[in-house]
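Excluded from the complex is one protein chain; the other protein chains are retained at their positions.
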Amino acid sequence: MTAELVFQQALNGLSFGALLFILASGLSLVFGMMDVVNLAHGAFYMLGAYVALSVVQSTGSFWLAMLAAPLALGVLGFVLEPLLLRRLRARHLDQVLLTIGVSLVIVDVIGQVWGREVRSLSAPAGLDGSVTLIGGVYPVYRLFVIAFGVALAAAMAVVYRRTRIGMLIRAGVQDAEMLGALGVDTNRLFASTFATGAALAGLAGVIAAPVFGVQPGMDTDPGLLYSLVVVVVGGLGTLSGAVAGSLLVGPADTFGKVLFQDVALAVIFAIVALVLLLKPTGLLGRIRIAR
Amino acid sequence: MRAALVAAAAAAVVTFPYWSRPWASPFATTLLRDALILAIFALSLDLLVGRAGMPSLGHAAFFGAGAYAAGIAGQRFATDQLPVTLGAAALVGAALALLIGVLVVRSEGIFFLMLTLALAQIVFAIAFQWTAVTGGSNGLSGVGRPMLAAVDFSAPDLMYVLVAVTFVLAVLVLWGLARSPYGRALTGVRENERRMRALGYDTARLRLSAFVIAGTIAGIAGALSAYSTRFVSAQDAGLGNSVRAFVTVLVGGAGTLGGPIVGSALVSLIERVVPSLLPTDLRIADAILGIVFIGFVLFARQGMVGLGHAALVRVSRR
Partner (left out) sequence: MGGFGKNELAAKRGYTYRLTRRQFLVATSAAALAACGPAAVTPGASPSASPGKELKIGQLLPFTGVYAELGNSMRRATELYLKLNDQKLANRPVKLVYGDDENKTPTGIQITQKFIDQDQVDVMMGVVPTPLAYGIRNAVHAAKLIFIDTNAGGNALTRDTTDCKPACKSPYIFRASFSSYQISYPIGDYVSAKGTKEFYLAYANYGFGTESAADFTTGLKKNGGNVTGNVAPPLANPDFAPFVTQIKNQPTKNVYSFFSGADAIGFIKSWNSLGLPAAGYRMYGAGFLTEQDVLKEVKDLANGAITSLFWAVELDNAENKKFVADFQKAYLLLPDVFAVQQYDGMRALDEALKKLGGDTSDKDKLVKALEDVSFKSPRGDFTFDKSTHNPIQDIYIREVKTQNGQTVNTITDKIAKVTDPGK
C-alpha cells in the first residue's frame, strides 16, 4: 500500500462520496420534512440516468442532460406527491409502502422503454481526459464530480441557512404540523420537497452515469441501498448528516472493496448496524431510530 | 362440519397433481408448488406484519438462510434426510432471527422497517460473497434430493406433496397460534403496546419470540425452495424477495390467515401466468404488481380478505 495508491483510492472514494451526497441528500430531505422514507428514491436515480441517456442521444449535450433529468424528475415528484402520497397523509408507514409500488412500476417501465442492456454515458467533452497528479494519471471527470458535490453542498447550506425557503424546510423538519397551524401551505411545501428530493436523485443519476454506467439493477445497487446507508449513518433529516454520511461511506466502501474483496459489502451494512445500535440518531441526525 | 370441509380442502390441495393430471400439464403442479412455498413464506411474515405489528422488510434473510442451510447441511453431512436438512433450516432460521431480532425488536414502524432492511442486506452480502461456503455469486448448485427414509421426494409430484403437506402444517400451526393466548397477546402488543406493558406483559420478549417463530418458518420455506430448484442463490435472501413477500401479505390481507394465501395466488398469477398471456416483448409483470400494490395500499388497505369481508357483510345485510 504505497502513498500513491492510498491517494488515488482516496480520490476514488471521495468521488463516490460526492455522488452519494447528491443522491442521499434528496432522501434525507424528504424524510426530514415528510417522515417518509422514499423507497422509490433509487428508481428516481435510475430514471434520471436513463433520461440523460436519451437527451444525450438526441442532442449530444451532457450539460443539457444535467438540466433536463432533474427537471423531469422534479416534475414527476411534483405530480406523484399529491396524486399518491397526499391521500395517505399522516399514515407514514403506508406512504412508505406506496413508494415500494412506485419503484416497481418505474423500474419495469424503464426496462420496457429503454431496454435491459447495460448502457453507458461518456463524460462530456472537456472533462473526458486525464490529468497527472501525485501517483499518476487520474480521470478529470472524477475530479469534477468531487468539485460538483462540494459546490452543491455549499449551495444547499446557503439556501438552508440564509433563505426563507430554507427556513421553512428547517421548520418543517422540526415540526411540520406546527407550520400548517401557522398558515403555511403545507400541501405546496410537501409537494415541492418531494419534487426536490426526486430532482436531486435524478441529478445524481446523470452525474453518476459516466462512472457507474446505466443498467438494470442500478435502482437498488448503488441507488437505494447506498442512499439508505448514508442517511442512516450520517443522520436523517439534516444536511450535515448527509455530508457526514457520504464522506464516511464513500471512501469506506472503496477501500473496503479493494482491501476486503470478499466481505466488503457485509462490512458496509455492519457499519450501519453498529451506528444504529451505538448512536441511534446517526452521527449527526436529530431523529432517533430505535429506543 | 367446518372441520370436515377444511380437511377436505387440505386433502384436495395435497393431492392436486394426481386428480388434476388428466386435464392439467405438469407445469400447473410446478406453479402451484411455487405458490405454496410463497404462501408459507408470506404466512410467516404475516405473523410479524399483521399480527404483531412489526413491518419487516428483511424477512428474506431467513428464507435464504434456511435455503442455504438445507443445501449445505445435505452436502456437509452427506445426507439428505429431511429431518436433518429441514431441521438445519429451521434451526438456522431461528438462530438468525434471534440474532437480528435482539437488535431490531426495540424499534417500531418505519425505523423497524429500515433496520430490518439493512440487516437483511448484510445477510445477503455475506451470502453473495462467501464463495467458499455459499458458492458466492455463482450460487449453491447441486442441492441434493430430499429423502425421508428410503423415499426420494425429488420427483416433481412428490416434491409438490412435500410442499403441500408443509403448507397445511404451517397453516395449522399459525391458526393455532392466532387463537391462543399468545396470539392474542401479540395482537395486543400491536394495538396498544403501552397498555400491554402496563398490564405486565414483557412486550419486548413477545415481539422477539414472534420474530424467531416467523424466522423459523421462513427458513423452512427457504429449504423447500432449495429442494424445488436444486439451487440456492443469494437473491433468495435479497431485498426483492423480502418486498415480494411483503406485497403478498398486504395484497392478500395482513392479519388474517387467508390473506397471505390468497395473496400468494394473486402474486403468482401476476408473475407467472400473466407474462405468458402477453406478447413476449411486453414484460411488465413487476409494473402490474406495483400498480396492484399501490391500488391496495390506497383503496383496499385490508387486502383481498378485507374486500371479501366487506362484500360478505354487504351481502349478509340484505
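Note that the chains take the letters A and B in the order they are written out, and that residue 1 is the start of every chain.
In the analysis below, a residue touches a chain if its C-beta (ideal position, glycine included) is under 8 Å from a C-beta of that chain, and two chains touch if they have at least 3 such contacts.
Everything numeric in this text was worked out from a predicted model, so none of it was measured.
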**Request:** May I ask which residue of B:93, B:255 or B:290 touches the chain that does not appear here?
**Result:** B:255
**Message:** Suppose we count only contacts with the excluded chain; which residues of chain A make the list?
**Reply:** 2, 4-5, 8-9, 12, 16, 88, 90-94, 111, 115-118, 120, 130, 135-139, 142, 211-213, 215-218, 222, 254, 257-258, 261
**Fill in**
chain B residues touching the chain left out here are 2, 5-6, 9-10, 12-13, 16, 20, 23-32, 35-36, 39, 46, 49-51, 53, 55, 108-109, 128-129, 131, 136-139, 141-142, 171, 175, 178-179, 187, 190-191, 229-231, 233, 235-236, 253-259, 261-262, 264-266, 268-269, 272-273, 276-277, 280, 283, 301-302, 305-306, 308-309, 312
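As a working rule, only the chains that are shown with their structure count from here on.
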**Fill in**
Between the Cα centroids of chain A and chain B the separation in whole angstrom comes to 32
**Message:** Looking at the complex, which residues from chain A come into contact with chain B?
**Reply:** 35, 37, 84, 87-88, 92-94, 96-98, 100-105, 107-109, 111-112, 220, 224-225, 228-229, 232, 261-266, 268-270, 272-273, 276-277, 289-291
**Asked** chain A touches which residues of chain B in the complex?
**Response** 55, 103-104, 106-111, 113-115, 117-119, 121-122, 125-126, 128-131, 239-240, 243, 246-247, 250, 282-287, 289-291, 293-294, 297-298, 301
